[in-house]
Structures are given as C-alpha cells and as structure tokens.
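Here the structure comes first, spelled out in structure tokens, and everything after it is commentary.
Omission of a single protein chain aside, the complex is shown with its protein chains in their original locations.
The first chain written gets the first letter, and so on, giving A and B; residue counts start at 1 in each chain.
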Amino acid sequence: MNFTDDQIERYSRHILLKEVGGAGQEKLLKAKVLIIGAGGLGAPIALYLAAAGVGTLGIIDGDRVDLSNLQRQVIHFTADVGVPKVESAKDKMLQINPDINVITYQDIVYSKNILDIIKDYDFIIDGTDNFSAKFLINDACVMAKKPYSHGGILRFDGQTFTHTPGHACYRCVFKEPPPKNAVPTCSQAGVLGAIAGMLGTVQATEALKYILGIGDLLTDRLLMFNALKMNFRSVNLKKNPNCPICSATPTITELVDGELPVCDLKAH
Amino acid sequence: MIITINGQSETLDQATLSIADLLKIKNVEMPEMVSVEYNGDILDRSVFNSTSVKDGDVIEFLYFMGGGRHSRSVYEF
Partner (left out) sequence: MATFTKFYETAPVLLDELVQFEADIAEFVAGKIDPVKFKAIRVAHGVYEQRQPHTYMIRIRCAACGITPAQLIRCAEIGQKYGSGEVHFTTRSEVQVHDVLIENVMTVIRELLEVGLSTRGGGGNTIRNILTSPDSGISSEEVFDVDPYAMALSTRMVNEEDSWNLPRKFKIAFSHNAQDTAYTQSTCLGYLAKIQDGQKGFEVYCAGGMGAKPMVGHLLFDFIPDTKAYHVTRALKTMFDKHGNRRNRYANRLKFLWKKLERDEFVRLFHEEYDKIKDDESLNLVLAGLPNEAKDPGIAVETVSGPDFETWKTRYVVAQKQPGLASIKLPLVLGDLLSDEARAICDFLALFGDNTIRCDRAQNMRIRNIPAKYLGNLYTIIFGMKHHLAKHAPFIGNMINCTGAQTCKLGICLPRGLSTAIRDRLINSDLDLDQIDDLRVNMSGCPNTCGMHHIADVGFFGKVGRKDGDMYPAYNVLAGARIGIPGQTEYAQKVDEISAKDIPTFMHDLLQDYIPKKAKYESFNAYLDTEGRALIKSLCDQFRDVPSFAQNPEYYTDWGAKKKLSLDELGTAECSAGMFDMIEVDEKSIKTHRKALEVDGADVASELYQILFAASRMLLVTRGLDSKTDEQVFEHFGKHFIEANFINAKFRDVVTLAKLGLKPELPKYKDLILELADAVIALYKSMDDSLKFRSTEAPAAEAASTLVEKDFRGVACPMNFVKTKLVLDTLNSGQQLKILLDDGEPIQNVPNSVALEGHKVLSKTQSGPHWEVVIEKK
C-alpha cells in the first residue's frame, strides 16, 4: 500500500500502534462495514469508523433528522433538521474523512432487502432501536454467515455483544421478540443521550478489532452497563443447542418482517 | 439458601422456590422482557414454573433492550 503524505499524517496514531501499523491501516482502508441506523448508536459509530479510515461505510436509515434526535444523535446538527439522516451522516463522515467511500441507503431493513444489502460487507453493526429490526438483523447475519455487533440502550443502561459465525447469537439468548403489549411505542422511552456514545463507541471498537484481527471480541459474552452506578459487567453466553436460527436444526429458515412500531417507520 | 443473582450474592429466606417465584420476589415488572440464564444455560420460558432454585445457583436476568420501556433501570447491579 502506498499511503499519501496526508494519509500517513492522518492515520499516524494508528500506524504507531504495534497492533495496527501500516498493514492494519491498510486493512481498515480496504474494509467494508455496514451501519444499520443513523441514530443514537449509529452516530458515534459512523463518526469513529469514518475517522478511523474504514474504507467503505454503508449506512442505512429511512428517516429524516428531527429536532428530538439531536439530544443524542451527535452526527446530525440543528441545520440538518428535515434532511434525510443518511445524507446528513454522510456529509459529516466525509467532512471528517474525505478519504473514505460512504454508501447511503435511505431505507429501512426488511426481509426482502436485508440479505442483498449485507452481502457486500465484512462486518455489520446493529444500531437500530426496535426489536423487529434486531431480530431480522440477527437472523440475516446468521443465515449469511456475517459477523455483527448487537447493541441496545435504554434509559441509563446499555448492552452489546458480538456475533461471529459459530458463536452465540441473539436468539440463543432471546428466542423471540417480546410480546407487543410489553413494548410501548418507542417515543415514550427516554434515554440519557451520552449512553448512546458509550455503547456506540464500544460497538465501533468491536468492528475495528474484528477487521484488524486483534484482541478478544465480545463473542459469547454480553457486556452490560448501568450509567447511574457506572458499573460494567459481562455475562458469559453459550450457543444454545435449541436456538431457532443458529442451531444444527433451525426452525427459522426464511426471513420474516415483524411489526414495526409506528414511530419507527418514518417519523423519527 | 444463598444464590448469585446478576453477579451479586443474595440470601433467600424461602426453602423452595421456582424461577417464576424468583422473578416475582425480585420485582421484575415485566417478565416478558427478561431472559433467564440459569447456571450458564438460557432457560426456556416454559420451564420457569417447573425449575426450582437451589443453594449455590448462579442466575442472570438478561433484559431486552432497545425500543422497550422499563420504568426503572434494569442493570443497577
């Protein structure tokens, strides 16, 4: 790889790391990561991965920026209200790092498009805020044998794990989405904005580690934190032999769409 | 008996109780939003009533997170 002078300077703090070096930076520049959701989690993920020089970043989100997003979705600015989130995100990502290629999908993921979208990427990050999407992403990644990072935040809590083929998946822990009546519309849920940054940066770090092939991923481990107590813990997970999707005899063999809460559709 | 819940050791007065009972006494508001890991294995919801808790058990309540609502923080471990 021949870095330009600007690239050498831009990525010098990576290159200095023994675990990264020029070869690692080259891996990052050649890597393709898909970020699903340009919201609270997607914002820090997109900013850090863009800054890190991940060469191709896909970002998918069907919404437009709303004033109520700005409390945590730090990639969008006040002037972006009304602009499609993916465009606003792309704008900032390229401002941080014009070196990279950003591919936008102004859409949501659903059963018919997800396999086609993820197939071009090396690593997928779930930054969505609803269960239908989370289960769909899990199922699609398991089927397509793609590694991905799961993330969820609420109020003051966050949790994340990384799935790679052969390791525990979301359905190993949560067999199916919670009953609808247990999940009130998302607009009623609060979240401390900075939590999104705490969890999103963990997810971004997992993606970088995966690409670089360094360290221990959060596979078979669920990392959880509570910001009020500022406690972090991880619980070991096991691949569930009865998992409906990743076991030897899966009961789920094709993707289906869950019902989306109204506010997830267009209204964010 | 003494068991470990969410990484913390707890002494329970009851001599026998099921996972379902445990969810109740631990004030888990919405059991539908919880998966239970029992000594390292995820329990199927259908056995919450028939699985009894024993001295020395290690139990984790794992919550759905993202899009749902709990009225209090769930991971205040």
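By definition in this document, a residue touches a chain if its C-beta (ideal position, glycine included) is under 8 Å from a C-beta of that chain, and two chains touch if they have at least 3 such contacts.
The model shown is predicted, which means the values in this text are computed figures rather than measured ones.
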{"item": "Missing chain: touched chains present in the view", "value": "A"}
{"item": "Hidden partner chain, touching residue among A:Gln71, A:Gln106 or A:Ser234", "value": "A:Gln106"}
{"item": "Absent-chain contact - pick from A:Asp91, A:Asp122 or A:Asp257", "value": "A:Asp91"}
{"item": "Residues from subunit A at the interface with the omitted partner, ascending", "value": "1-6, 8-9, 12, 15-16, 18, 21-23, 55, 64, 66, 79-84, 87, 91, 94-95, 98-99, 101, 106, 120, 185, 187, 262-263, 266-267"}
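Simple rule for what comes next: only the chains that are shown with their structure count from here on.
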{"item": "Gap in Å, rounded to a whole number, between the CA centres of subunit B and subunit A", "value": "28"}
{"item": "Of subunit A, residues touching subunit B in the complex", "value": "128-131, 134, 151-159, 172-175, 178-179, 182-184, 186, 188-189, 222, 224-226, 228-229, 231, 233, 235-238, 240, 242, 261, 264"}
{"item": "Residues of subunit B defined as touching subunit A within the complex", "value": "6-7, 30, 32-33, 35, 37, 40-42, 44-45, 60, 62-70, 72-77"}
